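Of the protein chains in this complex, one is absent; all others appear in place.
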Amino acid sequence: MNESGNGPGNRPRGEAAGVDGSVAVAACAVTKTYANGVRAVRGVDLEVPPGEIRAVVGENGAGKSTLMKMFYGLEQPTSGEIIVGGRSRTLRGPASAIALGVGMVHQNLMLVPSFTVAQNVVLGVEPGRRGLVDARAAVETTARLAAESGLAVDPKARVDEVSVGMRQRTEILKALHRKARVLILDEPTAVLTPQETEDLFAAVRRLRDGGMTVLFISHKLREVREISDKVSVMRAGSLVGTVATADATERSLAAMMVGRDLSLDVGRTPARPTEVTLRVRDLAYEAATGQSLSEIAFDVAAGEVVGVAGIEGNGQSELAEILAGLRRPTVGSIRVGGTDTAGLDVAGHRRAGIGYVPEDRLHNGAALDESIADNLVVDRHDRPPLARRGVLHPRAVRAHAERLIDEYAIRTPDPSVPVRSLSGGNMQKVIVARELSAGPRLLIASQVTRGVDIGAMRFMYERLVAARDAGAAVLLISADLTELLALSDRLLVLKDGRLVGRFDDTAALTEKHVGLYMLGVEHHDREQLVAGLDDAGEAPAA
Amino acid sequence: MTTAPTTRVEREDRREYRATRRRDLAVDLSMTLATILAALAIGFLVMLLTGNDPVQAYEAMLTGPLDRSFRVGRWLEDATTLTLLGLSVAIPFRARQISLGAESQVYAGALAAATVAIFLPLPPVAAVVVPMVAAATAGAGMGFVPGAMKARLGANEIVATLMLNAIVVRVYDYLVNGPLKEPGSSAVHSKSIQQDSVLTPLTEWFGIPLGRANVGLFLMLLTAVALWLLITRTPLGYRIRMTGSNPDFAEYGGIRVPRAIEWSFVIGGAVAGLAGAHLVQGVYGRLEPGLAGSLAFEGIVVALLARNNPLVVVVAGLFYSYLRAGGDIMEQQTDVGTEIVVVIQAVIVLLVTAQALPDLLKRRIARRQRRQPIQGDAR
Partner (left out) sequence: MSAVLDVVLSSAFLAAVLRIATPYLLAAFGGLVAERAGISNIALEGQMLAAACMGALVAGYSGSVALGALCGVALAVLLGLLLAALRLELGADAIIAGIGLNLLASGGTAYAVYTLLDDKGGTSGLKSGSLPTVTLPGVESIPLVGDVLSGQNMITWLAFLAAPLVAWLFYRTRFGFHLRAVGETPDAAESVGIPVRRVQYTGLALSGALAGAAGVFLSMGYVSFFVRDMTAGRGFIALAAVFLGGLRPWGVFLAALGFGAAEALAVQLGTLDVPPQLVSTIPYAMTLVALALYAWRRKRRGLAGGVAASL
């Protein structure tokens, strides 16, 4: 793996250390290793001069967020130095970063919903004397800052009643009010409308012209091209390189972002797909929060693995939860086998033969304080052989657990061990064991190998392929392209809640090619996306 | 890039696991014991500081209840009600529902049992059973209201149960003072229940005076075992446990979480209703003002101390009632007020809820023990 991270546009290290104000913020050989051994950032050298808009791009897990958190004092580097205002600093928390003039706008905004915009802007440093808050001064300050920066807000409106865009502008004003000289924007456009994005960019440019240094984290290459002066690309924790935006194309950036040297080879035979098991037509989902879906249509046949690629947050979670019955689609038809599942509850989905490995096992994949044995039976605790005539037999539950522990090589001394005490990989095995042992007709596997060790990863791959060969339809959702390409017989790409790519042959497919679709550089047209799908005629119209 | 090898070591050795489990259990047990001892020590200090003789007081309190057979009876009779009320909140607690509604449920149960047992002529066995069924039903109904409000609407169950308590206690008070008051009596209470509805006193069984203790004791033990079986051996119990442990997981697994929550309230309510029946049919033989006293809230304490395990609730209930009974005897024999028992109980609750304490201790012990084998392995 590429450890040093010295890319084409990256200046050598000595220059970063010997600064005298020509650098607003810099990282010097910064490495971050988490307590669980995950190395999120590896020896990164990055320096940003004052008055520059620097985009930092990279795939999920490339380490951008961790790096930014170190600049803002939310994380401390394991080794290396963080330089702010020309000197090496130890940032113990956001407070010390704020004091040094670093402001950060988080993806999940840190605002008090019942407060007004002005109150949020001044929170913690309220104007006024003798313990009182001068409300008028707060409004005036906010209005003045808004006028100066071009970030239009209504100072007197309650935050929970204004648009997401205005909330974000409020966050930026908050940083400005604290005299930030460096502003970190973490995926600021993810929640904005195109017009709001335009306005934000105009404001950011104005700030830059006033001397502000802006670090702009994003996946959206088009926006990066539009807003930034330079782009730094991260991959697998390392800095791949920094290029002047003028010299970069979306394609060249995508090439730098995607793909890793380590190839993944899973021994699998060609798929022998038979009849269609999952049939999704005209699916749309109106999300109150999160990503909405529209015009989703695809098939998954028994005996094939269909991968779903996409930058995280483009609708994968929503799609998986709809298919598993945890969310109700707004419109559209979903048929699994012969069953129309769109109106069923979760238990109904499970009865229809759907297994689901959820993306966040700690959230809903397991009851952490309960035993392995209990965690393995949540979908079958009320029927034979475990339960008969309203009685659940603990001995049967235990025997069931021992069989699966054996079969799925779950490393544990006893079935009564609480799941919480297992490692990530082992915990995932418990979940996979439960879902696969139900003999699902359709298996939805979401981020199956996230945070698991290499051994468990291999194991998951083998099991997925085995399930496919046994006749299951497998829908594999992952943020890891390498994994998707290694396992998928066919591949779909989701972007902004729509299917934008469909590859029926993955043999010659490269990560870079798929990356172009994920990043919105290219897309397939509708004919290609729906080619060969029987029309929705047989779905009941009413 | 999604992963890096994790450094965690899996504990694969079954023997070591068993040892760990034994150790955790030992820590839990000794923590419970230490909690009780600490509370008793604080009681000791309080008595000392208030100019009483704590040794004499504790002697009376801790040996008193076993002194005479009728005192044993007093203890068992109290323990029966208290344990039933502890069980009644342990079930919703298992679903992680903070139900404080035992008070409304026990009074509803008492009212139902008394109404049937006073006014409805029934053949011998039915005369005992039907009022109890009525009490359980009434209690379950009282449980259903906050349960459904929580499960279907997401209404805060603490406020709902407190309001229901306030309402039912007042209605009860009205009925005992009004429509159900024994005509012509100067004291406020209802007519006595029919003789056939009385739960047989234990005195008749064992031939020694056991006060008002009655066969309700065995009913309580049966209920505890039944609830333990419900929790550990039935699909519904499993659903209640999973709902309490991680509702998102339960929902993901196909469990209807709102139904599980509702059932936990209904079952708890039925058990509290039975406690009301015990008070009417076993203890007082009629309705009296405020007949449940502070037992409903102390049931919460009992359930907490027992970590909501039905079988342990019995032990905790017997222990608490023992303290209560001992406190009364202590007050008779010394100058120390029985209220010191409530203080001791309160200290126990506060220590039990301070969750960081045992975890802190467990972690420290684990760290010390882990260090040792590593040194041994170094050879």
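Note that the chains are named A and B in the order they appear, and that numbering of residues resets to 1 at the start of each chain.
We take it that a residue touches a chain if its C-beta (ideal position, glycine included) is under 8 Å from a C-beta of that chain, and two chains touch if they have at least 3 such contacts.
What you see is a predicted model, and the numbers here were worked out from it, not measured in a lab.
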item	value
Residue touching the undisplayed chain, where the options are A:174, A:235 or A:400	A:174
Contacting the left-out chain in the complete assembly, out of B:62, B:188, B:226 or B:342	B:342
Absent-chain interface as seen on chain B, which is shown	46, 50-52, 96, 98, 100, 149, 151, 153-156, 158-160, 162-167, 170-171, 173-174, 177-178, 247-248, 250-251, 257-258, 261, 294, 297-298, 300-301, 304, 335-337, 339-347, 349-350, 352-357
For chain A, the residues touching the chain missing from this view	94-95, 98, 110-115, 119, 123-126, 128, 131-133, 135, 174, 288
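To be clear about the criterion, only the chains that are shown with their structure count from here on.
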item	value
Inter-centroid spacing, chain B versus chain A (mean Cα positions, whole Å)	46
List of chain A residues in touch with chain B within their complex	36-39, 59, 61-62, 235-237, 260, 324, 326, 345-347, 349-350, 356, 358, 363-370, 374, 377-379, 381-382, 387, 390-394, 411-414, 417, 421-426, 449-454, 457, 479-480, 483
Complex contact set, residues of chain B against chain A	1-8, 10-14, 16-18, 232-235, 237-239, 241-242, 245-246, 248-256
